[in-house]
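Note that this complex is displayed minus one protein chain, with the remaining chains in position.
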Amino acid sequence: MQQTFRLVIDCPDQVGLVAAVSQFLVQQNATIVEANHHTDLQTGRFFMRHEIRADSINMGLEKVKQAFTPIADKFNMNWKMIDSSKKQKLVLLASHESHCLMDLLHRWHTGELPCEIPCIIANHPQMKQYADWHNIPFHWVDFKDQPKEKAFSEIEKLIEAYQGDLTVLARFMQIVPDHLCKKLAGKAINIHHSFLPSFAGAKPYQQAYERGVKLIGATCHYVTSDLDEGPIIEQEVMRISHSDSAADMVRKGKNCEKTALANGVRYHLEDRVIIHQHKTVVFA
Amino acid sequence: MQQTFRLVIDCPDQVGLVAAVSQFLVQQNATIVEANHHTDLQTGRFFMRHEIRADSINMGLEKVKQAFTPIADKFNMNWKMIDSSKKQKLVLLASHESHCLMDLLHRWHTGELPCEIPCIIANHPQMKQYADWHNIPFHWVDFKDQPKEKAFSEIEKLIEAYQGDLTVLARFMQIVPDHLCKKLAGKAINIHHSFLPSFAGAKPYQQAYERGVKLIGATCHYVTSDLDEGPIIEQEVMRISHSDSAADMVRKGKNCEKTALANGVRYHLEDRVIIHQHKTVVFA
Amino acid sequence: MQQTFRLVIDCPDQVGLVAAVSQFLVQQNATIVEANHHTDLQTGRFFMRHEIRADSINMGLEKVKQAFTPIADKFNMNWKMIDSSKKQKLVLLASHESHCLMDLLHRWHTGELPCEIPCIIANHPQMKQYADWHNIPFHWVDFKDQPKEKAFSEIEKLIEAYQGDLTVLARFMQIVPDHLCKKLAGKAINIHHSFLPSFAGAKPYQQAYERGVKLIGATCHYVTSDLDEGPIIEQEVMRISHSDSAADMVRKGKNCEKTALANGVRYHLEDRVIIHQHKTVVFA
Partner (left out) sequence: MQQTFRLVIDCPDQVGLVAAVSQFLVQQNATIVEANHHTDLQTGRFFMRHEIRADSINMGLEKVKQAFTPIADKFNMNWKMIDSSKKQKLVLLASHESHCLMDLLHRWHTGELPCEIPCIIANHPQMKQYADWHNIPFHWVDFKDQPKEKAFSEIEKLIEAYQGDLTVLARFMQIVPDHLCKKLAGKAINIHHSFLPSFAGAKPYQQAYERGVKLIGATCHYVTSDLDEGPIIEQEVMRISHSDSAADMVRKGKNCEKTALANGVRYHLEDRVIIHQHKTVVFA
C-alpha cells in the first residue's frame, strides 16, 4: 500500500483557511490523493482531511509538521498529521460471542484492516483459540471471582503494557467504569447490538422483539461514561418480520454488528473520524 | 381486479386447526390464491390468512360465513371473512405537510390503493386544493380559535358521518385524545417521522440531528392512547451523514414516510395485518 | 432559500489547482457553504464544486466569472459558475404512467425541486389533468397516427419554444432518435425501471420476473444514443421474493423509480453532477 500523510483538521470556520492549507500543500509540492471538507453551519466549526502521497514531499513527517505549525496556530486548529505506514496498535476485548472478534481478526489477517493487534483480552477463556490461531497473546481476565474494579484494573494495565492506541470492545459485555472511559476517550470503540438510541442497555434484541419493530440494527460508537450514548460512527439495519423470534434476530443481527464495527474501526484507523461534541464527522 | 374472499383468523394454536379450515375450503371447492400461516411460539397463538377466488365458490359471502361459523366456534377463533370488492372508506387527516396526503391520493387515483376516500379533513385550509383536484369533499377544522376537544369532536362527527372504516393520519400533527384513540382502536393509522422507538414525540428529525445518528427512518403504526407506542405495521430507513442538516433530513425522510405509510395502509386495506397484543403480524 | 453561486470545475489534476481556486475565493471574501473535491486517479482528472454565499461577495456573477477566467484558462478548466436563484426550465415528457410525473410535480409545487416547469408533453392525452391541476401548459403529441420522426420533431420544437434547460423523461416510453439525443446531450434525464445494466430495453419487470432475481431496481441516467447506456446518476433497489408476480414488481418498483428520478433530477438542478466520459461524479 502506498505511504501517505494524513492531515486532519478541525477549527473555527474562517475565510482564508482552505487557501492557507492549500497554499502550504503546494509549497511542499504535495500530491493530494483525497480531500474532504465539511462546515458545520450550526456551530461554525470547520473540518478537513487531506491524504497526501508521502513520496511527493521532500521532507519527512516531523519537518512537515514543524512547517505547518504556524498555520495551525494562526487558525487555532485542532490538528494532526499522521504517517499511514505507522500502524496503530489495536487491543481487542471480547466476552463469549466470537463473531465480531473473528471478523476483525480475519480482516486484519488478510491486510484489510491497517493495524497491529498486540493482544486479545477476554473474560471467557474459550476465546483463546482465536488468539492462538493468529499467534496473538491472549489474556483471560476473571470477572467472576474478583471485584469488577480489579478486573478492569488488569485490563487497564494490559492496554498500557501493550501500548494500545485503540481499544475495541468486540461484543465485550461488561460496563467500562467511568475513569477508564475518560482515560480512553476517543480511543475506545464499542459495538452495540441495536439501532441506537433505540434499545440501549441489556438484551436489545429481546427489547426489539417485544416492541415489534420491523427492522433491527447495530451501532458502532465511541465509548463514553454514559452507557450507549457515545458519538456514533456507523450504523447498520436489516429488515425482519413477525416470523422472526428473538433468537432469529440475534442470529441475523450479527451480520449488522460485524459490518458496522468493521467499518467504524477502519474509519478510525484511517483517521476519517473527527469527534465534534457528542457527534462525529466521518469522511467515509 | 379479480374478486376474492379473505378469511383472516387468529386463535389459540391447536392440532387440527389447519386441517379443519382446509377441509372446509375443499368442501366449498375454493381456489386458494394466497395462503399464509404463523404460529407465535411464545404465546401459543395461531394466525392465518387465506385469499380465495370468489368465483370458485358456489355461495355468496354471507352463506360461506354461516357455514364457517361452527368451525370458528369450535376453535375459539377471532375471525373475519371479507369481500375484496367491497371497498373500505378511508378518511384522511392532514396538517400543513402535503407529501403523504398527495402520495396516498395519487395511489388511490391510479387504482393502486383499493379504497374509497369520502373526505379529507385538515387543520390547514391550503390542503383544500388537493381535495378539489380529486373531487373529494374537504373539511377544515379549526385548531387555533377553539378548544382542541371541540376540534376533535368535529373530526369524530365527520368520521361518523362519512362512515369511515379507516382513519389515516397523513402527517396530522395533533395529538388524538384518549377516548378517540380507544374508539378508533385498530382503525386509525399514523405515520411517525422517526425510526421508533427512537425519537418519539415532537421534532424527531431535530432529535436525530442532535443525536448524530447515521440513518433516519419513518414508522407506520396504529394509533393508541400512548403516543407513538402503537403496534408497528411498517418501517423504512435511509442512510444520512454528518453533511445532512436537520432540514436535509426533513426533505430526505419524506421518501421514507411516504413509502412506509402507503405500504402500511395497503396491508391494512388488504386485511394483511393482525394486531396481537401491542405488536402486529403482517402477511406482506 | 439563501442565494449562492456554484463554481463547478473539472480539469486535468495539477499541483496548485486547489490553492489557486481557494486563493481566488479568499480574494473575493467568499463564504463557502459547501465544498467537494474528487480526483479520478485512473484518468488523472480532477473535479471540484464550491457553493458560495452570494451576499459574501462584493461583485455580481458576471464580474466574478470574468475575474476567474484567467485561472480557468491557466489550468485548462471545463467550468461554470451558476447563480442558484436563476431557476432552470425543466420540460417534462410522459406517456401513460403518471407516478413519476406527479411525484416531480409535487416536489416542484412544494418548493423541493428548484426549477420552473414551463410545459408538460405527453403522447397520452389523459396526462393533461396533472398539467391542469398545476396550471402548466400541456401538449399532446400524437405517436400513433403520424411517423415518429414527425412526433419527435414536434417535441424538439416545443423544447426550443419553451427554452427548456433540462428535459426529463418521466416514464416516457418512446425511444428518442439519435440526433435529438445528441442535441440534448447532458441535458436530458431518463428513468429506466430496472437496475441497469440488468434488464435494459422493454418490459424490464417481466424480464426480472423471468430471471428470478431477488431484488429489483430503477436507474436514473442521462439520455444518450445508446439506449439505456447513458451515464448513471442514481439507482435504487428493493427486495422482492418468489411470491411477487410481475405485476407486484411493477407496483413496488414505482417507489424506486420515483425516488431515483427525483434524486437524480435534484442533483442535476443543483449542479452536483459532472459527466466524465460515460460515468458521473455526483457530489450528493
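Read from first to last, the chains carry the letters A, B and C; within each, the first residue is number 1.
By our rule, contacts are C-beta pairs under 8 Å (C-beta built on N, C-alpha and C of every residue); 3 or more make two chains touch, one makes a residue touch a chain.
In this text, all values refer to a predicted model and were calculated from it rather than measured experimentally.
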{"item": "Partners of the unshown chain among those that are drawn", "value": "A, B, C"}
{"item": "Interface residues of chain A (partner: the chain not displayed)", "value": "34, 98-99, 102, 106, 110, 112, 133, 243, 251, 255, 259, 262"}
{"item": "For chain C, the residues touching the chain missing from this view", "value": "38, 40-42, 195-199, 211-215, 217, 231-235, 237, 241-243, 245, 278-282, 284"}
{"item": "Positions on chain B contacted by the hidden chain, ascending", "value": "15-16, 18-19, 22-23, 25-26, 29-37, 39, 41, 239"}
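To be clear about the criterion, only the chains that are shown with their structure count from here on.
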{"item": "Approximate Å spacing (C-alpha centroids) for the pair chain B, chain C", "value": "35"}
{"item": "Contacts with two or more other chains, residues of chain C listed in rising order", "value": "34"}
